[in-house]
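What follows is a single structure, and I will ask about it in a moment.
So, subunit A:
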Amino acid sequence: MRLSYPTNVRIVKLPCSGRVDIIHIMKALENGADGVYVAGCLEGDCHYQVGNLRAKKRVAYVKEILDKIGVGSDRVAMYNLSAGQGPRFAEIAREFTEIIRKLGPSPLRTAKKKAA
Partner candidate 1 sequence: MIIAKMKPIEEIIDEVKDHKKVLVAGCDGCVTVCEAGGLKEAQILASALRMYFRQAGQDAVVDEISMTRQCDHPYVDAVADTVANYDAVVSMACGAGIQFLAETYRGKPILPGVNTCFIGVTEAKGEWAERCQACGDCLLASTGGICPIARCSKRMSNGPCGGSASGKCEVSKETDCGWHLIYERLKELGQLDRFEKPMDPKDWAKSRDGGPRKIVKEVSQI
Partner candidate 2 sequence: MSANGTMSRLEKVLKAGHLAVTSECGPPRDCNAHVVEEKARLIGNHVDAINVTDNQTAVVRMCSLASCIRIKQMGFEPVLQMVTRDRNRIAAQADILGAASFGINTMLCLTGDHQSFGDHPNAANVFDLDSTQLLQTVRLMCDEGKLLSGHEMKVKPSMFVGAAENPFADPFEIRVPRLAKKVAAGAQFIQTQCIYNMPKFKQWMQGICDRGLDEKVAILAGLTPMKGVGMAKYMKNRVPGMDVPDEIIKRLQGVPKENQAEEGIKILLEQIEELKTVKGVKGFHIMAIEWEEKVPEIVERAGLYPRPQV
């Protein structure tokens, strides 16, 4: 559809959002991502039955950890949309980018500068 969305969004394609595990989200943040969102099918429409529900739980699990280690749960989110919703995809990308922009860079990147 050639819709534009922010260039800072790095996409990792998977057959199902249920393939996303807790460690993947954490490693992404560890390796420098300022935010991570998981985009899965609409609830009830998962091609593989309940993959998107598993993803939802895992995102919630990571959020809890992030609050406790000083990174903040806002940097991770779960979104649901169908494969046909091109404009919504772009909208989500813009929305989440905006959220992260307001939060600023990840504390994992700024802390060393603070300490220095």
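How these were chosen: all candidates are chains of the complex that A comes from, given by their letters.
Throughout what follows, a contact is a pair of C-beta atoms (placed from the backbone, for glycine too) under 8 Å apart; a residue touches a chain by one contact, two chains touch by 3 or more; residues count from 1.
These numbers come from a predicted model, not from an experiment.
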- Message: Which option touches subunit A in the complex, given 1 or 2? Just the number is fine.
- Response: 1
- Residues on subunit A engaged by candidate 1 in the complex (per definition of touch): 21-23, 26-27, 29-30, 65, 68-71, 107-108, 111-112, 114-115
